[in-house]
Every structure is written in C-alpha cells, then in structure tokens.
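The structure is given below, and queries will be raised subsequently.
A single protein chain has been removed from this complex, and every other one stays in its place.
Labels run A and B following the written order; every chain starts at residue 1.
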Amino acid sequence: MSDVLHRVRMTVNARAATIAVEARRTLAEALREDLGLTGTHLGCEHGVCGACTVLMDGAPVRACLVLAVQAEGAAIRTVEGLAAPDGTLHPLQQAFADHHALQCGYCTPGFLMLAMAMLEENPAMEEAEMVERLSSNLCRCTGYAGILAAVRSVMRR
Amino acid sequence: MKPPPFAYHDPSTLEEAISLLSTLPNARPLAGGQSMMPMLNMRFAQPDHLVDLNRIAGLDGVTVEPDGALTIGAMARQRVLEQHPEVARRCPLMVEALAQVGHRQTRNRGTIGGSLCHLDPAAELPLVAAAMEAVVRVAGPNGQRDIAFADFAQGYMTPEMEPEELLVAVRIPAQPAGAGHCFLEYARRHGDFAIASVAVMLVPDAVGRIAEARVALGGVGAVPLRLPEAEAALRGAPDVSRAVAATKTLEPMEDALVPAWYRRHLAGVLLGRALVIAQSRMGRA
C-alpha cells in the first residue's frame, strides 16, 4: 500500500507543478525532494520550530505538518519565490541582511515566509503583535534582535 | 522521523468517510493535522488507513441557532473561529482561549473538532467546551447522536466515541447576557501546552449577583474538570477564597516533568486571577 503513488498538482511559486508521491510524504519533503526546493528546511519535523514554514493559499503553515497529498490544488509559496526573477532581493530579504537577522541561516527561510505573511496581512503591525507572531519560530543563533529589527523596518510606520 | 506507510483516502462526503472508517481496518481520521501529523511523524500513531476529512464540504460552518447557540462544524479552522464575529459575540471565552492555542501558524490548519477529539488534558478548546457545557454531534454508520461534552470527555485522550464515528459539529450555548468570562493558562513558553489552565464563566441575575458559576480546569486531571465546590462557593454572595481553596482537593497526574503539587498550586493561582477578571467583566442579566 505504501507503493501507491499519488499524483499531486499544485502551484509552487506561481508555477504549475505535478509530482507523484507516497501518501506519507509531507509537503516539506515533497518540496525538498520532489521539486528540489531545498530552501524549506526541517528543524524538528514535529511542528515546533517553524523552519519549514511556507505559505499555503496565502497563510503560513508548518510544511512538516501537512501531507503533500493535501496540497492538491493549493498555491504554495516558498523562500525561493521571494526574490525578483532577475535575482533582486525582496525588500524583506534585504532587510534581513541589513539588520543582521541571520547567522547560520538555517531558520531564515521559515522566518522570511512567516514575516512575509505578517507583512501581507497587516503592514502596519504593532511591535507587540510582531513579537507574538514571530514567537512561533525558533532561531538558535541570533537571539532574535536582528530578526525583529528587520521585520520592524519593513512595516509601515 | 518519517511517517509509517499508510493508505490515504480523501472522501468528499461524510457518508463516504464513515463508511471508510467502518470498513477499513486500523483507520484513523485526519482533520487539521496539528496533533495527528507530529504523532505520525514520530510514529506514535501507526494507522493502516488515513481518512482525510479536509475535502468534505459543509463540515466547517458556523451557524447561529434560533436560541442563540452556536453550531460549529468540526472542521472549522481555529484561526477562522478566532476572527469570526458571531463567535466573538456569543462565545468570547473561546476567542480568548483560541489566542493561546499553539501559534497562529498552527491555528491556520488546526480545527476545533480535531482538538476536541485529541482531548489533550492541557488543551484549550476542550476546556472551553467543558465550561460552556457544549454538546457534540457524532455521526456513525447508524446515524447521528448528540453527547454532552462532559460525557464525551471521560477518558484520558480518548473521547467516548466509536472508531468508525466522526465528530461533525459542536453546539455551544450562547454566553448568557451579562456573563463575565475569563480564560487563563500558565505555560513555560508562549505557545506551549499549558501546565495548568482555567476557564471561568460567571452568570449574573437581574441585580448583578452571581446566579450561576462555572469553573473548569485543564492540566490537572486526565480530562478537563469542572469544580462543583468552587462553583457552589461563588453563587450568591461569592466566597472567592473558598472557591480557590477547592482546588486543593485536586489530584493532578504526577509526571516526571511536572509534579502534581505544582499543577494544583497553579490551578489555584489561575482561578483566583481569573475570578477577578471575570467578575470585572460581569454585568446584569
């Protein structure tokens, strides 16, 4: 039964993608292994660290807690889709560089996608809410100061 | 940490889902996945068949009954409920609790039905259901039945329903006019499962005295508990210290990480704090 492959059609970073996966494949693994989008990282695979955060139909979700088969028909956005086609960094990415919001960079894609959703939802977010929202992801290197500064800098005053 | 192999089914009707669950061996339903997926990834759950409820239409509605009660479909996402105006109007206790359910990211996927069926003793939504005296609707091969939440939530992480049954909706009586509510919990880190939690509802009479009090506690028993002694102590001329003292009789589970005395102590502290807030929010009937 594990040999049965399921066809999944979705859009990933605005492009149509079709994959054939085992039912047990998580969305995070499918992005990484079947689509080669290794920017989405796995830090725990049990829903605590947020390193695997992607946007699913506009909302940030933990891609280790979604099965790939459940993404049938969904629009997925990952870190690879943030920069402009010519490679120019998205202002949010640039802000992360400017504010030293990353060291090892392992948590960065998850934080970028989380922050992207925050920005799209409410670009005038109060600081307390930013902290509340950012508390869903873990970073072991930066102590979060740079991450908060970066996100703050792209919010409308 | 990869899930064990299983066959995947994504029925589009409730009938189909129930028939899959009642005919396939070792089948488990999958709702929002925020508890089930970690259990699968860690192989604590090893179903042979997974029946995904996410494509079943009509299971996620929020409707207001003629008597003002809310009927919430089991697959309603926690995040949707958190923002829903009718939920805010009729069950602000739930909105207060939802803000503390995991993180926004997990609430985007997590459902009310999933949380009620997972029945973690420290989870927020079962505590709300206990305090609100909710009634759950369960569907099975022989039709549907309603179960008072208190009867539904009897066993540690095992709701009173058959493996082939599905929770389809939960009915939550509207918060009575003038009632004061409060939901509080204590966790080490923001977003973690609570060590202890409390949901309080104080219902006033026409002159603003407490006509009915409901006190529900989480994290201190195998399931969410109501505390009748505390409730009795609060009716009429409220004796808050006697109500808080009632937590001393609790016998929380003892585990290696959190000793029972600490959970019991926190329950008392939280109850005391919650009563102050709930009283301040109370009006008249």
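Points to keep in mind about this one:
Convention: a contact is a pair of C-beta atoms (placed from the backbone, for glycine too) under 8 Å apart; a residue touches a chain by one contact, two chains touch by 3 or more.
One rule holds in what follows: contacts and distances are computed from a predicted model.
Per the UniProt record, the chain missing from the shown structure is "Xanthine dehydrogenase, molybdenum binding subunit apoprotein", taken from the list "Ferredoxin reductase", "sn-glycerol-3-phosphate transport system permease protein UgpE", "Heme-copper oxidase subunit III" or "Xanthine dehydrogenase, molybdenum binding subunit apoprotein".
Screening B:Pro11, B:Gly191 or B:Gly221 for touch with the missing chain picks out B:Gly191.
Seen across the whole complex, the unshown chain contacts chain A at 2, 22, 24, 32, 37-46, 48-49, 51, 78-80, 82-83, 87, 89, 93, 96-98, 100, 102-109, 112, 131-132, 134-148. Across the interface with the omitted chain, chain B contributes residues 1-5, 42-43, 186, 188-193, 256-259, 262, 265-266, 269, 272-273.
Just so we're on the same page, only the chains that are shown with their structure count from here on.
With centres set at the average Cα position, the gap from chain A to chain B is 29 Å. For chain A in complex with chain B, the residues that touch the partner chain are 1-2, 4, 6, 22-24, 26, 29, 45-47, 50, 53, 56, 59-62, 64-67, 69-70, 114, 132-133, 135-136.
The part of chain B that touches chain A in the complex is made up of residues 1-8, 10, 30, 33-34, 37-38, 40-42, 48, 50, 52, 54, 79, 102-106, 108-109, 190-191.
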